[in-house]
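With one protein chain held back, the other chains of the complex are shown just where they sit.
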Amino acid sequence: MTATPTRTPAPRAPKLNLIGLEKNAYKGADSTLCNGCGHDSISSRIINAAWEMGLKQEKVVKFSGIGCSSKTPAYFLGMSHGFNSLHGRMPSVATGALVANRTLIGIGVSGDGDTASIGIGQFKHLVRRNVPMVYIVENNGVYGLTKGQFSATADQGQKLKYAGTNPYMPLDVCLEALAANATFVARSFAGDAKQLEALLKAAIAHKGLAVLDVISPCVTFNNHDESTKSYAFGKENETPLHDLSFVPSFEQIEIDEYDDETEVQLHDGSWLVLKKLDEHYDPTDKHLAYRTLEDARKQQKLLTGIFYIEPETPNFLDILQMTETPLAHLPEAQTRPGRAALEKLMAEL
Amino acid sequence: MTATPTRTPAPRAPKLNLIGLEKNAYKGADSTLCNGCGHDSISSRIINAAWEMGLKQEKVVKFSGIGCSSKTPAYFLGMSHGFNSLHGRMPSVATGALVANRTLIGIGVSGDGDTASIGIGQFKHLVRRNVPMVYIVENNGVYGLTKGQFSATADQGQKLKYAGTNPYMPLDVCLEALAANATFVARSFAGDAKQLEALLKAAIAHKGLAVLDVISPCVTFNNHDESTKSYAFGKENETPLHDLSFVPSFEQIEIDEYDDETEVQLHDGSWLVLKKLDEHYDPTDKHLAYRTLEDARKQQKLLTGIFYIEPETPNFLDILQMTETPLAHLPEAQTRPGRAALEKLMAEL
Amino acid sequence: MSVIVQEPQAEQVSQLIYNDFNINVATANGSGSQTSNNMLIRSLYKMGIPVTGKNLFPSNIQGLPTWYNIRLSKDGYLARRERVEIMICMNGATVAEDMASVEPGGIILYDDTLPIADHRKDVKFYPMPVRELVKAANLPYNLQRYIANMVYVGVAAYLLEIEMDEIKDALAWNFGGKTKPIELNWGMVTAAYDWAKANLTNDQPYRVRRMTGFNEGTLLVDGNTASALGAIFAGFTFAAWYPITPSTSIAESLADYAAKLRRDPETQKATYAIVQAEDELAAIGMVMGAGWAGARAMTATSGPGISLMSEFVGYGYFAEIPAVIWDVQRMGPSTGLPTRTSQGDLLAAHTLGHGDGRHPVLIPADPTECFEMAGTAFDLAERLQTPVFVLSDLDIGMNIWITKKFEYPEKPLDRGKVLSAEQLAKFKDEHNGQRWGRYLDVDGDGIPYRTLPGTDHPGAAYFTRGTGHTEYATYSERPHDWEKNMLRLAHKFETARKLVPAPVVDEVEGASIGIISMGSNHPAIIEARARLREQGIETSYLRVRALPINDAVRAFVEKYDKVYIVENNRDGQLYEILLVDLHEVGYKLVSVAKCDGLPLSARWITEQIAK
Partner (left out) sequence: MSVIVQEPQAEQVSQLIYNDFNINVATANGSGSQTSNNMLIRSLYKMGIPVTGKNLFPSNIQGLPTWYNIRLSKDGYLARRERVEIMICMNGATVAEDMASVEPGGIILYDDTLPIADHRKDVKFYPMPVRELVKAANLPYNLQRYIANMVYVGVAAYLLEIEMDEIKDALAWNFGGKTKPIELNWGMVTAAYDWAKANLTNDQPYRVRRMTGFNEGTLLVDGNTASALGAIFAGFTFAAWYPITPSTSIAESLADYAAKLRRDPETQKATYAIVQAEDELAAIGMVMGAGWAGARAMTATSGPGISLMSEFVGYGYFAEIPAVIWDVQRMGPSTGLPTRTSQGDLLAAHTLGHGDGRHPVLIPADPTECFEMAGTAFDLAERLQTPVFVLSDLDIGMNIWITKKFEYPEKPLDRGKVLSAEQLAKFKDEHNGQRWGRYLDVDGDGIPYRTLPGTDHPGAAYFTRGTGHTEYATYSERPHDWEKNMLRLAHKFETARKLVPAPVVDEVEGASIGIISMGSNHPAIIEARARLREQGIETSYLRVRALPINDAVRAFVEKYDKVYIVENNRDGQLYEILLVDLHEVGYKLVSVAKCDGLPLSARWITEQIAK
């Protein structure tokens, strides 16, 4: 890395953000989720992150599948278009929309059932294409909206009131992303506001697909203390890999480099600063990521932070080599070839 | 491991196998694949393995999806029932059939398109359930039957006549299996008869799901020398992890233990003997498996052998705790509760 | 503690109205009111009163408005009724409109902390001091919210004169005899009752009283429970499913009851398997695999699920694989209204999949028919070797109904034409020297014989596929082979026509008008016919219980001048299907279709026919 990230002590939170909006302007409709649902915390984090980054909501599109989690895009960024699609099918819809208009910033919200059960196929291929967007899995280990069945991320041996004991090993959203060549793989906890916001901002700044697996307790169906997806478990057991902060590209002031920090520069010039905690964790080491994730799964440990990142790998839009003008805005003159072209073609047939 | 495997020098191939059948009896209909197609070699290996193991064909069921590869179950074990299902959906069909009759031995054949493109979702969940069967992916990196488009296992940068250059990193069937908690993960090459047969036998003997990713050249659409899925590439570059042999449970004679060998005992008492080649590879080390597979993918290396095995993990039938009698054979007396039960129930309503 | 002070003095109770009114309970989702409502219905039912409950709940887990409609009808009319005489308001979010919705002369019981927007003069108001009563009861904190709902049970019991013993019994039943919750809830009911007795003047006209003649020989049960029990008593051995409202409780009941009723007495092992699949594509794929291998295999789903099952159902039709698919219909198209009822999947289920093909569809009208048709569906699926749909809906599936007791199935299971190794060995001899072919029609009914995998005979194996094949299951692209096979399948469908449940017909001498309907519309049709009769319009009635229809339907239509096809969807799907089969008499058919998420009401049907 050539440049180093720079920081000034954060000024007191201003009333208005970079583009002159109050935080309230980033809200959506009132939530209809259960009181205390983890998903609502995540919505708040998204609102905060978007406000602090000064995102222009008109440029954002929200995507989701079906589930309690997938309802949440209605509850944040009310001035952004949203597409609440079908169960497990958000990836394809997002792919189409983001190709149709390459200037949009995509934020997708899914659930563990939506992504890891019915949707694992589309998820894998979305990851493989490195479609530029934030993909948040609000992971509570159950199907909330259909009232408490096990999803594919439920821990082996877990017990639920109606569903009994889960005999299967979970699919791990982060491992799945990694195996499919993801370029940004992170996990967080709905109760860890600071880390989650930093990750959200980094995910938005990331050039390709950013997978954010956020443990998000379902207070109605899966919040008993033994559950690894409960608040109690998360609060007690969350083990961050590093202390994370995000320095946006518009805050570029030189400061010292610290020994116990790693900085990753993202494509847009912003920085992700990883402050060492217990051991040094290198998020560009894929082998390490596999090992760490596999161990965490086996030991039912809640590790959070950024497991893996490739900041510069070409994304899906790079691959498609389209014009800069969004496809959706191309004028007829550019999309319908001329009369002569047709004549020539027919002559050649 | 308590016992050690034992071997006598293999006797000359007898005309009749254990159950008194000629090898010819294990054939199916004539193949309609292209001359030289890798898939046909794999069919021959299956015929050989089944014959040598003395499989009773009436107890075998064959499953497949759609593709050239998926046609092949018609070309081997003609006395076994077969279910040529839908594109990408063999896993669910096999799951249902093997649960309905737990005494059946399941052999599934799929293609890379069938498994890694349309079918990756069902594949992951089949693996996760550890349904006891052999799952062979005849991997040629293209869609053969639809004439040469890239599948999800095609190498990044690969060129094909009609399809152009593939911009995506491949999904790796073995890595995908591993991430989904597979208990038997191996790769082989259609041109390596000896290894493939040993792996097939071990796969059949395995207690749970055995994933066999077999590189199987498509001579019509993807056999130019640069392709990592071509015969030429395979013949020159195949790098086995170990020298494999299979000792069936019915050949139990004590012999010496060798230093350069590892033996894995399978659930049915048979043994998989792994003779060390360059470096020692321990197929019970999951981290090692991730690392090895990820490196091989990145470096486009054709590593073959058994990457990972858990011989004793409970399979799907164990988990379901059904009676020993196949569901399909339960008499009415056992499946329809008596009159009193209904009266009692109604009284309780 | 508040007493009745604010409400305007209504006129004296001139005449009491017994067992014939509508109660609507407005609460918030997830607040536990379901138990209270069930207690009301159950005690009324046990008093012998014809009663029906319709839960109008949101697609949400907690906090959104929910209504529970309890209709008492001494005459036994159990359709949804639009008018409400007794409103119980427990939800501030909807209290204004709830209070406005009551019929003049009706009464309103309400949580006294709720605001009253408009003091209507034409209804009576009864405030209930819910908060105070809960406080006084000293309940464990986490149960307060739920048990609070017992307040309206107690107050209603006092006002309506519901027998308190029946409420107590209902509680005991509900909590499976567990003392602690019974006591807590019963305590609240009695406290509320006592409070009401002490503080309210019962100057309103609605009363209940014990009666006989209707509830005898019946059960109070929801359709999904009945479906699950039906499957268990029909010897199901395999089910694969994916959660989706309103079908989920079929699979869940199946699991609950099977765990008790379907274990091997010696080993305690299961004589069945239930698999929660990763989605509906996998669920139906598993069912196909299991059915093919010889299990009695089923799935339960709703609209979005059947869309996803299209390709496999077409496969099952063509490769001739038995499968039972329960579609508990909810409002579509698309995700639609997941917690509202509809009959909108009829056409989709009947014709599911690309290319030519039709599937038998069974249409139960109440829980008893759910129980019966669960068995019929398996028998048909195995007999016909084809996917069979059962089209229930949210109204039948998730609401509790008074329904005829289930009869123990007398007929042995029909496992269809399956050849054992021994039968296969004798096949040629027993079929005029004809060699067995998997797709050979030796009996002339279009139905071939099959063998199961594992059959210990060297000639038993065949290769199942979705592509063209000969009668001997070998691959074929020959035009003649294809056409012959498809015409046999069409012929098999004609066989199905004779085997599916016949329609139920009620013909009235002198009627010139016919009504054809199906499924959960039944109670509304009964009531509408009574209303029409009051207006001097006699009608005959045919209830279609299955597709394809049989000759009885044509005969019925031929008899009447005009036949109204009443259904709960927008497009008039049954009407369209009938038009095709009965086009020579198509001019007689009139489509009466409506679909807004609610069960059809007798009033609306009456209007459509009388107009």
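Order of writing sets the chain letters: A, B and C. Residues in each chain are counted from 1.
Keep in mind that, in the parts below, contacts are C-beta pairs under 8 Å (C-beta built on N, C-alpha and C of every residue); 3 or more make two chains touch, one makes a residue touch a chain.
Quick caveat, the model's predicted, so the values are computed rather than measured.
Of the chains on view, those touched by the hidden chain across the whole complex are A, B, C. In the complete assembly, the contact with the undisplayed chain comes from A:84, out of A:17, A:69, A:84 or A:222.
Of the listed residues A:17, A:69, A:122 or A:292, the one in contact with the hidden chain in the full complex is A:122.
The hidden chain makes contact, of the residues C:498, C:533 or C:583, with C:583. Across C:407, C:483 or C:607, the single residue that touches the chain missing here is C:483.
Although one chain is not displayed, subunit C still touches it through residues 58-59, 303-304, 306-308, 310-311, 314-315, 317-319, 331-340, 342, 344-345, 347-349, 351, 353-358, 465-468, 477, 479-480, 482-483, 486-487, 490, 569-571, 573, 576, 579-580, 583-584, 586-587, 589, 594-598. On the side of subunit B, touch with the chain left out of the figure occurs at residues 32-35, 66, 68, 86-88, 117-118, 120, 143-147, 149-150, 152, 162, 220. Across the interface with the omitted chain, subunit A contributes residues 29, 57-59, 61, 63, 73-74, 78-86, 89, 91-101, 103-104, 121-122, 125, 320-324, 326-330, 332, 334-337, 339, 341-343, 345-346, 349.
Methods note: only the chains that are shown with their structure count from here on.
Taken together, the touching pairs cover every possible pairing of the chains.
Looking at which of B-C and A-C shares more C-beta pairs in contact, the answer is the pair B-C.
Taking each chain's centre as the mean of its C-alpha atoms, subunit B lies 44 Å from subunit C.
In terms of their C-alpha centroids, the spacing between subunit A and subunit C amounts to 40 Å.
Of all residues in subunit C, those that touch two or more other chains are 278-279.
Contacts with at least two other chains are made by residues 121-122, 125 of subunit B.
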